[in-house]
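One chain of protein is taken out of this complex; the other chains stay put.
As written, the chains take the letters A and B, and residue 1 is the first residue of each chain.
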Amino acid sequence: MAWEVLSAIGTIAFAISGAIIAMEEEFDIFGVYLLGIVTAFGGGAVRNLLIGVPVSNLWEQEMMIQLALVSITLVFLFPHRLLGQWNRWGHFFDAIGLSAFAIQGALHAVELNLPVYAVVVAAVLTGSGGGIIRDMLAGRKPLVLKVEIYAVWAAMAGLLISVDLIRNDFYLYILFTAITVLRILSYTYKWRLPSRKITSV
Amino acid sequence: MAWEVLSAIGTIAFAISGAIIAMEEEFDIFGVYLLGIVTAFGGGAVRNLLIGVPVSNLWEQEMMIQLALVSITLVFLFPHRLLGQWNRWGHFFDAIGLSAFAIQGALHAVELNLPVYAVVVAAVLTGSGGGIIRDMLAGRKPLVLKVEIYAVWAAMAGLLISVDLIRNDFYLYILFTAITVLRILSYTYKWRLPSRKITSV
Partner (left out) sequence: MAWEVLSAIGTIAFAISGAIIAMEEEFDIFGVYLLGIVTAFGGGAVRNLLIGVPVSNLWEQEMMIQLALVSITLVFLFPHRLLGQWNRWGHFFDAIGLSAFAIQGALHAVELNLPVYAVVVAAVLTGSGGGIIRDMLAGRKPLVLKVEIYAVWAAMAGLLISVDLIRNDFYLYILFTAITVLRILSYTYKWRLPSRKITSV
């Protein structure tokens, strides 16, 4: 089923993004695997926790874990001089992963009859949570909070799903495509949300 | 009941504190909401986790979430030049929140017949946990661990409640007031706990 495929692509993309950042930070091979796995599964772990599903359910996704491990291995072995290009592809897959995981997280929460707030939070955390944990482990400020519009698209997916506008597969695919494209546009054209700076007192 | 009111004030105060720090760190509007919500509810999430209550119970506090969202919106829209004053009020509300949440956390743990250690930890984490997560997401060292006496007041509340000294509402109010005042005094007069510096080897 196509949904599994999307989910697999998301897992792969996030695993790759974690592995690349670990290599940028000069982690050893163990750190590369750890950061790849955490990025791919961290968002789902936090979501399960917040919506009351056992975190240990993650272990039933054996195929996803194998996909992540294979992806990280390929990134680690990949020829050096092509990695700049990987980084560009990484952003593309990351957008797909954000979109697929946000929609999954929202559907998960809707099935449990959680209120709108919880559905939106589940979408945001499943889509962006892995990246937040990744950045904190890598000693970086979580970029997702500062740069081009990112988690808002996940929130939008959660909102649309929670108000029952989108339920059948066809509309889910359209939503998935729209969120992915909007994220890529945000990144390409540096769309930003308003912010207000205040001076520390 | 007054207890709900105190809890609401605590939620509002922590939400405001998170929003202010997010603006100091130049997060966009999404980051401001995220940090406000995390500061207001993070402590409770960690506490639930540690004392064996489902974290998803947080979603039943719909009114609290609405209060937090409204508070953050007001902070974001607030006129720039008054924000210095907000910061001062933020410390005041933060003290109230620390006190109210520490007492709540301790009572929660006592109801579950947990040992003294767990009650003290629940008080400390509910009172200060949101701020610790807030500082880590903002890329700051958790200030609560370094500056004027803070979490110790939460620990004291937990200890007094766990040894059964304080149970009826009247004494709880006195404890709440005392903890709030002690925290404000700590901040105003820069009370510090002893520390011992050792040189890294």
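Quick note on the criterion: a residue touches a chain if its C-beta (ideal position, glycine included) is under 8 Å from a C-beta of that chain, and two chains touch if they have at least 3 such contacts.
Computed from a predicted structure; not experimentally measured.
**Q** Considering the whole complex, which of B:Val70, B:Leu145 or B:Ile174 touches the chain not shown?
**A** Only one of B:Val70, B:Leu145 or B:Ile174 touches the chain omitted from view, namely B:Leu145.
**Q** Would you mind spotting which of A:Leu49, A:Leu145 or A:Leu160 touches the chain that isn't drawn?
**A** Candidates A:Leu49, A:Leu145 or A:Leu160; residue touching the omitted chain: A:Leu49.
**Q** Which candidate, A:Phe27, A:Phe92 or A:Tyr173, sits in contact with the chain we can't see?
**A** Within the whole complex, the residue contacting the unshown chain is A:Phe27.
**Q** Going by the contact rule already stated, which one of A:Ala8, A:Leu74, A:Val116 or A:Met136 would touch the omitted chain in the full complex?
**A** Per the contact definition at the top, the residue touching the missing chain is A:Met136.
**Q** Consider the whole complex, including the chain that is not shown, and state which of B:Ile12, B:Leu58, B:Ala118 or B:Ile179 touches that chain.
**A** B:Ala118
**Q** Could I get the residues of subunit A that touch the absent chain, sorted low to high?
**A** Its contact residues with the unshown chain are 20, 22-32, 34-35, 37, 45, 49, 54-56, 58-59, 62, 65, 76, 80, 83-84, 87, 136-139.
**Q** Residues of subunit B in contact with the chain that isn't shown?
**A** Residues touching the hidden chain, for subunit B, are 49-52, 114-115, 117-118, 121, 124, 132, 136, 141-142, 145-146, 149, 151-152, 155, 192-201.
One rule holds in what follows: only the chains that are shown with their structure count from here on.
**Q** By how many degrees does subunit A turn when fitted onto subunit B using C-alpha atoms, rounded in steps of 5?
**A** 120
**Q** Take the average of all CA coordinates in subunit A, do the same for subunit B, and state the distance between these two points in whole angstrom.
**A** Taking the average C-alpha coordinate of subunit A and of subunit B, the gap between them is 29 Å.
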